[in-house]
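Here the complex is missing a single protein chain, while all its other protein chains stay put.
Right, subunit A next:
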């Protein structure tokens, strides 16, 4: 092979024009391929985010161009007890719902990973809450938790457990429980199916090896399944926390933040102030106040997601 004379192409002497270089240079070519994605991200993500942050420093109202007011909106919010209530609600909602979604989702995933009859059908069924449009399911929950026609109240009354309807969405504690319940119902399939996908990447021979090594089923989970699942848990829970923290539809369809703001999340409060009351600047400030929390959540998962040493490639030691 080596001694076959290959006729050499004549070296190209003349310098290519700048335009030809732009067309053929590999680095520029890479850039051209990047442009559509970049444009999309700039127009639909970076610009709205930047605009939102800018608005939060102005006194813009609907129909009136605002002026720069520095941190005045934030100063107002600092003294606004409803804002702080919404922060508390959001944290409570996110924390309780995410923790329960994780627990139930993991349990379901482990269950669905077992060999059982109608496995495929059961797996498909788990996805149902995820397929139903959020607003539709919220409306269904609205009826389920209705103060007069609630099927739960009706059933409990007929069973003789209670003798008057529970005011699900009218009582502050009940309302919080109800919206968290609805959020869990909607969010569990995502967690369950993703964790199930993660479980299926674990080679069965690892369990066999561990069984021969003397591991019980619990030890199989504790020492094999759980550590191997941590990377995917980190991803799923980050998404779950972000979605829950910024949740709007469910709350708005079920309670509109009531009763007495007990279920107002930062997202719903922001919408109420900005769109309904027209105070775009203040609403934007509430939205922007979510950013530090979201960044914190992302940072946590960033460190959680850092490729663990055992996942690293061949020559990294």
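Some points to look at:
To be clear about the criterion, a contact is a pair of C-beta atoms (placed from the backbone, for glycine too) under 8 Å apart; a residue touches a chain by one contact, two chains touch by 3 or more; residues count from 1.
Throughout what follows, contacts and distances are computed from a predicted model.
Remark: of the listed names "Monooxygenase", "Carbohydrate ABC transporter ATP-binding protein, CUT1 family", "sn-glycerol-3-phosphate transport system permease protein UgpA" or "Malonate decarboxylase acyl carrier protein", the one matching the undisplayed chain in UniProt is "Carbohydrate ABC transporter ATP-binding protein, CUT1 family". When you scan A:177, A:215, A:234 or A:298 for touch with the missing chain, the hit is A:215. For the options A:25, A:155, A:172 or A:203, the residue in contact with the chain missing from this view is A:203.
Remark: the residues of subunit A touching the chain excluded from display are 203, 205-206, 208-215, 219, 223-224, 227-228, 308-317.
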